[in-house]
Structure formats: C-alpha cells, structure tokens
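A single protein chain has been removed from this complex, and every other one stays in its place.
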Amino acid sequence: MNTGAVTSSELLAAVASRELAGKNTVFAGIGLPTLAVSLAQLTVAPDVEIVYESGVCGAHPSHLPETIADSVLITGSEAVLSMPALFGYVLQGGRIDVGFLGAAQIDRWGNLNSSVIGEWDAPKVRLPGSGGAMEVMANSREVFVVMRRHDPRSLPAELDFCTSPGPDRALRDGIRPRGAGVTRVITDLGILARDGVGEELRLVATHPGVTVEQVRAATGWDLAVADELATVEPPTEAELGLLRAQVDPDRVYLR
Amino acid sequence: MNTGAVTSSELLAAVASRELAGKNTVFAGIGLPTLAVSLAQLTVAPDVEIVYESGVCGAHPSHLPETIADSVLITGSEAVLSMPALFGYVLQGGRIDVGFLGAAQIDRWGNLNSSVIGEWDAPKVRLPGSGGAMEVMANSREVFVVMRRHDPRSLPAELDFCTSPGPDRALRDGIRPRGAGVTRVITDLGILARDGVGEELRLVATHPGVTVEQVRAATGWDLAVADELATVEPPTEAELGLLRAQVDPDRVYLR
Amino acid sequence: MHKPVAEPVRRPDKTTTMREAIAAHVTDGATVALEGFTHLIPTAAGHEIIRQGRRDLTVARMTADIVTDQLIAGGCVRKLVSSFVGNSTAGSLGELRRRIETGQPEPLEYEEYSHYGMICRYLAGAQRLPFYPLRSYAGSDVPSVNPGIRKLTSPYPGPDGEPEQIYVVPPLNPDVTIIHAQRADRAGNTQIWGLTGIQAEAAYAARKVIVVVEEVVADEVVRSDPNRTVVPAHAVDAVVECPHGAHPAFAQGYYDRDGEFYRGWSHISKDPERLQRWLDEWVRGTADHAEYLAKLGAGTRQRLSVGEAWSEPVNYGRRL
Partner (left out) sequence: MHKPVAEPVRRPDKTTTMREAIAAHVTDGATVALEGFTHLIPTAAGHEIIRQGRRDLTVARMTADIVTDQLIAGGCVRKLVSSFVGNSTAGSLGELRRRIETGQPEPLEYEEYSHYGMICRYLAGAQRLPFYPLRSYAGSDVPSVNPGIRKLTSPYPGPDGEPEQIYVVPPLNPDVTIIHAQRADRAGNTQIWGLTGIQAEAAYAARKVIVVVEEVVADEVVRSDPNRTVVPAHAVDAVVECPHGAHPAFAQGYYDRDGEFYRGWSHISKDPERLQRWLDEWVRGTADHAEYLAKLGAGTRQRLSVGEAWSEPVNYGRRL
C-alpha cells in the first residue's frame, strides 16, 4: 500500500482517531468525525460510543449513513432519545468526553463562528448557525475541531461573530465553564492544541514536509509554537487498510 | 329501587358526577373520584377523560382498578406518560379542567393539609404529604374536594399545616395563581362552594333532612350560607342503577 | 370477569382534510411551529399553507430546511425562529439566504438560537414556565443579537460557593404546532417511532395542534402499545391522513429520505425564478398532496421504499 497516495481525508481521519484513545463517549457528526470514530473503534478505542445529535445511541448501521438522522442509524440501534433527553441529560448532563465540531471560523482561543460572514444583521454570507454546536462546546469535556483547509480566513485574528464560545469567553461573561473547550484542531497542515482556560492554541505538530512558517503564514493570528514540535505520523498501513476496506469502502467521505 | 338504601358513597359519587357536565379532562384518584367520573361518562359528560397521577391517559380497564397505577389501567390504554410529561406538560401545562383532591383538613379558603396533625417537626400524626396534590391545586382550572366526614376536625378554623394552598395563599406569597382553587366541597352533609380568589367557602346546598345548623355545628369556622340555599337532589334511580350495575358492581368503593 | 369500568361511550373523531385543518387553524399573522428533526418533517402541511396563500407567519422550526425555504419563497413568512438554517448536508437554502443577505425581494426577520435554546423554549412553553435555564450562551454573541435570551442569578451558591449565573430563554407558545407522525387514531393519540425529536413538547406548547399521519389506524392498534403514544389525544385538535406527507424527508419504516431531492434543492433555490416556477408547478399547481405524489411518480416512491425490520412485541399483560 502506497502511503504517498494518502488523501487529505484519510490523513485527517487517521490523526483524529488516535486522539480518541481512552475516550468513552463521542458526539460526532457525519463525515470526517464519524470516519475517525469508526477507525478508533477498530484500533485505539474499541468501546467508544458515538452519540448523534439526532438522538441515536449505539448505532449499528447497515449502510454508511448520509446524515446524523439517517434511517440506517436508527434501525437496529440500542437507544433513540428525544431532543430534551439528548441535549438535557446527555450533553448538558456532562456525559460526553469528546465533541467533534466544525466551523467557518475558529480563533486562537478556540471560539467558533458558524453564523455569518460579515455583520450579523447584514451578512455577506448567512451560515447555518449553531445547531447543537454551542451545547457541544459548553458541555463536552473537550472538543476536537477538524478543518479541511487551514487558511487565514478560517483561522482569523478576530471572528466575525462568535456563535459557540470557548471557556475563556464564558468566564468573561461571568459564568464558570464546565469543559476545556477546543483542545485539538486538526488541519491539513498539522495539529494545534490547548489544554483549557487561559490557553491559546499552539502549533504542536506539523504533517511531514510542512514547515512552521507555512503554518504561521496560513494562520490569521500570531500563532505560538510548542517548544517540542512534533511531526505527525502519517496514517499507518493498518489504519489506511481499515479506512479503505471497512470504514468507507465506497469512499463516500474519503474524498 | 329504594333510594332510602342509598349509601353515603353513592350519594357523594352521584352528586360529584353532576358537577362534571361540560368538563373535558379530570385528574382523579381511585375511589370516590373515579366512581364520580365513571358515572359522569355514562351520564352528563360522555367525553370526559380521566388523567391519572401515574401517567395513564384514556384508560380502558378490564377490571375495577385498585390504585391509580393498577396494571389494568395500563393495558389497553391510549397513552402512558412519564412523570415529567404528566406533571410538566399535562398538569402544569394547564390541561386539567377539574382536579379531585382529598385531605385530612380543609379550611374556609380551600387550603388543604395532608402532611401532619400537630407540629410538622413533632407531629401527632404523620400523614402521607402532598403527593401530587400541590400540583393539582396550583394548576387545575378548579378543584373538587370530596369529604366523607364533615366535622370540625376535618374543616377546622386553622389548618395544622398548609400542604396544598389555594389561590389566596399564593397571592399573599406574591405569586399570581392560575386556577380558582377549590370550588366545590362535597360532604356527607351538603355542598360548600366558592368561585375563586377572595372568596370563602359558603354552604350552597344541604342533603335532604340536613339543617343549616347541623352543618354550621359540624364546621370549624363560622360558615357562611348562600342566600339561596338549595337541597341536593338525591341520586336518581338511573344514577344508582349505573353505579351499582356498571361502575362498581362488586361494591369495592361503594362501601 | 368484571364489566369494563370506564369505557367511554364515544371518542371524538378529529380526522379532517389537510385543506380544512390548515384553513381552520393557520391564520395570517400566526406563529406556526413545524417540527420534526430531519425525520417526519411536515412538508405536505407546509405546501398547503403555500396553496392557501397565508401571509405574515412567524415560523418556528429548529432545523429550517427545504420546507421552510419553500414557505419563505411562497410569501408566507415574515419572521423565522430557528437554530439551524441549512439544507441538511446537501447545500444551501437559496431563498432564505437571499432574504437575509440581500433583503430581496423583501427582508426576513430572523431570531437566532442554538438547538438547545429552541428545545428549552418548547420545554418552557409546554410546562407554562416563565423561562427555562440552560448552560449555553455564556460568552456567545447570540444574546447580543437576540434580547430574548437573558441571564439570572441562581438562588443557590455555585460549586465555588459564589453566586452562580445562568442564561435562560423565554417560553415559545405557538398558535399552532404541526407535526408529522407515522400513525394516530381518530381521536388524535399519536404514535411515533425512530427519531421522536421535540414533537411532544412542541405540541404541548401550542394552543392548537395539527397531526399529519401516514395512517389513521384503528383504536386497538394504538391501544396495543400505549407507551408508543408520543402525543395523547387531549393535546391534538386535528388529525390529517396524508401518506408520504414528509417527502423529501423520511418516515421510519414507511419510506426513506429523498437524497436526490435534497441535493437538487440547492440548485432550484439558487435561482429565484426557477424556484418560483418550481412552486408554481409542484405546489400551487397541484390541488393537494395526492396530486403532488402522483406527479412525483411511482418510480420515486419505489426508489424510497424500505424493507422490513419489525420490533419484537412486548407483553402488557392481562389480569386473569
């Protein structure tokens, strides 16, 4: 198997999967996050359970699901929860170890914008909004963000609008945060990390062949770099084999 | 049919049933209240639905139920609600027209005590407490109380403890009440009534042969009497026939 | 064997047509909640609202997707209350974006929440509470554009012994809530399986409730499994039988999601003229959902059909 042919999706899924070792419950949307969790179930975290925003727990899908509410996630699953139970008892109840989120913009504190580009009341682009992202951010022990494109528009110095705030913004609002907020940002250039309140995202690893300067140039703020910068280990043959043969054989999301 | 043989239970059930004309949803416990509602379903209120504190709606019991949670109420019923739905959406949601309550003591404003006789922290008698009575009182459009024994201990000048307050006490506590509180007290001597906030219970009807003086002597406060005092019409032959032949043929509650 | 004790003499029959249900309960200017989280979206009811030309509605819907875009394009909506405005994973809502981004052909008022913010509004509505507290919104910009989201101080000390603040949202009490379900009896006892979403709370929060179902079933079917009833009859005002009424969404066990339609909507809705032609042809040009379905064709219905995966029955027991 030629690892030179590794796609960006395979890379991101494999790297994200490794971060799930030791985790029990993951809140994830369809696409890269579910690929990462599915791979983790076959490798570092066999017992990890995905909870879907639609209310499905313990899914055993017969086909690759197309949405978080796909009928194949429901048939044969272990439990289906109402929205008040899913959001109230599971998410706000503090049952989620890792939440996966995406966003149009993320800033250095791990705050997310998924509402608008431009001014909120006269936006250049109206984006979908929070959905459950605000709740995932506020209540998960930690949050992983996977960004397909690492560029200054997606990682700006200032968000156009903060939809889903991390713990530092919550604190400034006078409310004690519960989780660490974003602890990992996995991009096509490398991995940014922070531990929790008071910490900025720092570059902790780059993909092979990517330089620190490349990453800093692609980041909208003056990106700090960890003292011990690592190089991301590319997907192993075992990881690629599982992704390609078992997790997404039709390459629906491994594009 | 000799109406001279009418029992106190038959009398109370028949009188209470007539008050249900035009009502849609009734919250009732097992015993006299369910007898009254069952009779009303066969006479003045064919569509009236009993909601049980256990969460059962639209029960079609195969046998006379022994408790509000009897398995025969569940099998073949139309819906079974969780406690949060029953108390939150149905009761507090304002869906109940008439709630039936009992109590150890009721005062002139329709406040109820079902907690203690004596001091709360060193009671002579520890009673069961509120159960859902406080919620039935606070949220039903009106409340009917059926008292088997009309005496000054059950209808005292002062409650030993107010478990389930009527709207006047709520108002004094700075909270705007939602329902009228107790509007009917049906006893073995007659019927007391009030319309809502600011009104005392007044004697509006006596059973045949019962004098006003008897009722006033049996009441712990200086009981007001309506200008036009009625005499309660005894159970009709039709009512007695239905009670005895269809509602409670084994006379489980018609004792 | 005892005789049944409280067998009602009759049960009200609330079945009606979609036309009559919408005409009776959805009035110009009303607040209308259409709920169903991806599953069981009341599309057919939305189309009938367009056919009847309702105006100035405030539409509440957690996931404002295709049917919302259609209602907006149909000229029915003055204001949208929502927590997610997107065409699922399949692209954008063209009309909604135009209204918000350009104000053309006319502006759309938008009240933004998170999903749990909407859920808590329905919870407060169903429970007739003055507010509902939640651990979202701390540090978010959303409260700055939505003054309905407020903060209060808990009367209990926080974990650190200091006063604790928390955000709250106000109740949402729609004039009418419309939901789609797999089945109901004539009286309105409504049964849903698969994703049950926020349907019960949205119904209990409303003044009037229309339930659209794949099938009106015999009382005995419902009564064989009372735990399956998500909305009891006492909370339902009208029952409309409308098979395939959730298309292009799915109804678990009845038909699958029409992914092609979702993907196609981004293209249709991107062009306002094409979108109006689509509405003219598929909604305004059809008398009812039966005509819409006939136009959709047997091939599409076949493509969306599903196989069998039956639940194992449970014993409710019977007194011997």
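By written order: A, B and C. Residues from 1 in each chain.
In this text, a residue touches a chain if its C-beta (ideal position, glycine included) is under 8 Å from a C-beta of that chain, and two chains touch if they have at least 3 such contacts.
Just so we're clear, the structure is a prediction, and the values are computed from it rather than from any experiment.
Engineer: Can you pull out the displayed chains that the omitted chain is in contact with?
Structural biologist: A, B, C
Engineer: Would you indicate which residue among C:T15, C:Q52, C:S224 or C:Q276 is in contact with the undisplayed chain?
Structural biologist: C:S224
Engineer: Using the document's definition of touch, tell me which of A:V80, A:V182, A:L201 or A:V232 contacts the absent chain.
Structural biologist: A:V80
Engineer: Residue by residue, what part of subunit C touches the chain that was omitted?
Structural biologist: Residues of subunit C in contact with the hidden chain: 128-135, 150-156, 158, 164, 166, 168, 170, 182, 191, 193-194, 196, 221, 224-225, 227-228, 252-254, 256, 305-320.
Engineer: Write the list of subunit A residues that the hidden chain touches.
Structural biologist: 24-25, 34, 37-38, 41-42, 46-47, 49-51, 56-65, 71-72, 74-81, 85, 88-90, 92-95, 178, 246-250
Engineer: So that we can see where the missing chain sits, which residues of subunit B does it touch?
Structural biologist: For subunit B, the residues touching the absent chain are 30-31, 53-56, 66-71, 74-76, 80, 82-84, 87-88, 91-92, 111, 115, 120-135, 138-139, 161-166, 168-178.
Please note the rule applied: only the chains that are shown with their structure count from here on.
Engineer: Which chain has its Cα centroid closest to the overall Cα centroid?
Structural biologist: If one averages C-alpha positions chain by chain, the most central is C.
Engineer: Starting from the mean Cα coordinates of subunit A and subunit C, work out the distance between those two points in Å.
Structural biologist: 29
Engineer: Would you kindly tell me how far, in whole Å, the mean C-alpha position of subunit B lies from that of subunit A?
Structural biologist: 57
Engineer: Quick check: what residues of subunit C touch more than one other chain, meaning two or more?
Structural biologist: 123, 200-201
Engineer: Among all residues of subunit A, which ones touch two or more of the remaining chains?
Structural biologist: In subunit A, no residue touches two or more other chains.
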